[in-house]
Every structure is written in structure tokens, then in C-alpha cells.
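This report concerns only the one structure given below.
Only a single protein chain was left out; the remaining protein chains are all shown in position.
Up next, subunit A:
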Amino acid sequence: MSSPESVRREDAAKASPARSAKPVSWLGDPDRRPGWLTDLSMLPALVVVVGVLSVLTDGMLTPSNIVNVGSQSAVVAIAAIGATFVILTGGIDLSTGSVIGASGVSAAWMITSTGSVAAGVAAGLLTGTVIGLVVGTVVAKMPVVPFAVTLAALYVVSGATTLLSHGKTIAPVPAGFIEFSIDGPGGVPYSVWLAVVLYAVAQTFLTRTAWGRRVLHVGANAEVARISGVHVARTKASVYAVAGLFSAIAGIVLTSGLAGAGAGMGGPLLLNIVGAVVLGGTSLFGGRGSLLRTAVGVLFLGFLSNGMSLLGLASFDQQIVTGAVIFIAASADGIGRRLRRGA
């Protein structure tokens, strides 16, 4: 019998001994390796950096300093959740920093004018989500490059926020609101606990819900996703809206940490937010990545900047190092991709 069926079976029989002769451990086989192991591929780099910095400085790994790193990283960490979802679809959101400013300012304005923290938080969340939804709708529905739309949104939002707040810092906010980023259970600020909880929730959403699968699917191959019945435009728009929501949460936490809000407070965070996602190993081309990776990236940048401060580096020197680290990490990602494809 020489039906195609039997030929295929023979091939399979021929192929299988070869495969079994050289057993691949589950560590080396990407298909059988648990996802969390891939997710933690940047962990060794984090350990090395923390190790080197703790030798160079005094008091890097004291409990109080670790809590310090956590509270300093909370804002970037929360905003980076949204950025991860956007980058997973193959997009980019440059407006994150200005949305942080806008939602922080609207939250602070609501708190100072009504005295109600709940109303302020609601106003902040609404501001961020609405901006994100508008940006996402334009990106998803129009034949445009995401970065151009979000770059335009960055300046429109920051300009409008500065105009509406007359370029002033909006303060004072109640002491209980400020307490949120200072104190909490176990001496760890509430803001850090919030970030941890949000990471757990977001990771669950990414890996355990249909929406999360759709995000990964759209990022891996939008055309295949469309053919298999995924509403690509709606998924893309939703991702930017989610990014707006998380930027808003980050903006509110930052307002609590600074005891007030100004339009320009989020702008300098953009590179750290995008950088944390890239450093963690989420692919800029979309489709591959997770919140666990971003968490590693956030901790990497957090410890790096804390260590540089302990070493007494000036802010512009820290800027050089952070930029260079992200530059190298992004280039290494590209080179690794080429090597894998070439092999």
C-alpha cells in the first residue's frame, strides 16, 4: 500500500526514533517548558545587577531600602501593566506619561474641590479611561501608525492639562490620601500592595480569560486573528482603554506620593514604563510576553535607579545609564531574534 496515509506513517516512524534518541529535557523544549520559566529569563540579570550594586553601596538590601525601592517603583509598575497589554498587541502608547498627569490633576482637583477622596479617584479613573478609549478608537479604526497618534495625544493631553491647571500644582490633598503611599500593613505602603494585587489580577486576565488570549492572538498575527473571528479593532481599542485606566491608577498613586498633582509629573516616567516592559522581555513585535516579565523589568529599573542614587549619581547621569541599559536591552532582543531566525 502506498497511500499518502501510510507514507506519512512511515515518515513518522522514521522520525520518531531520531527524536527519542536525543531526548530534549523540558528545560530546552519551548513547547513543554512552563511559561513562568520563560517569563523569568531576565531574573538572572536582575540578580546580577542587585548583587553588584549591593556590593558597591551600603544598605542596598536592608528591609527598609527594599520597601523604599518598592514604593518608588509602584507608579511605574502600575502604568507598565497597561503598557504591557498595548505592546502585546504590537502597538505602543507614548501618551502614558501625560495621561498620568491628566488623571492625577483631575483627581486632585476633584478632591480639593469636593473634599471626597472617592469622588477624586472616580474622576481620575474616568479621565484616564476616556482618553485611552479615544486614543484606542483612533488607533484601531483608522489606517494610522499607533505611535503618531499617541505622540499627538501626548502633547494634546499634556498641553490641555497644563492650560486647565494654569501650570500649577494642585494641592493640598487630605493626609489620609497621602498616607496611602507612605504606610500600610507590615510597614509596606498600600501603593506597593496595590501594585502587587494589580499584577496578579492582570496576569490572570492575560492568561486565563478570552480577552487575554485575544490580545496575544492579535499581537502574534492580526490577520490570522481576524480570520479566526477575533474582532481585531475592538481588541486593539480595548487595550488602549485598559492602558488609560492603569495610567489613571498610576496617576492617582503618584498624586498621593507627591501630595499634589501637576500636569508635567508623569512625562519623565514614559521611558521607564516602556523600558520596564522591554527589559522584562515582552516582544516589541507583539504576541509574546507577560506581566511577570514586566514585573522583573520594573524591579530591574527600580533597583538600578535606587543603587545609582545610593552611589550619588546626578540625575542626568542616571538618565544616561537608564537610557543606555534600555538601548542595549532592546538591541539584544533584536539580535537574539535574528539569531533564532537564522538558526
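Going forward, a residue touches a chain if its C-beta (ideal position, glycine included) is under 8 Å from a C-beta of that chain, and two chains touch if they have at least 3 such contacts; residues count from 1.
Criterion: contacts and distances are computed from a predicted model.
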UniProt protein name of the chain not shown, from "Monosaccharide ABC transporter membrane protein, CUT2 family", "Acyl carrier protein", "Acetolactate synthase small subunit" or "Sarcosine oxidase subunit beta": "Monosaccharide ABC transporter membrane protein, CUT2 family"
Listed residues A:Val188, A:Leu271 or A:Leu310, member touching the removed chain: A:Leu271
Residue in contact with the excluded chain [from A:Asn65, A:Ser158 or A:Ser305]: A:Ser158
Hidden partner chain, touching residue among A:Leu43, A:Ala122, A:Val138 or A:Ile182: A:Val138
Option touching the unshown chain, where A:Val52, A:Ala148 or A:Val224 are the choices: A:Ala148
Touch residues of subunit A, complete complex, unshown partner: 92, 138, 142-145, 147-149, 151-156, 158-160, 162-163, 167, 270-271, 274-275, 278, 284-285, 314-324, 326-327, 330-331, 333-335, 337-338
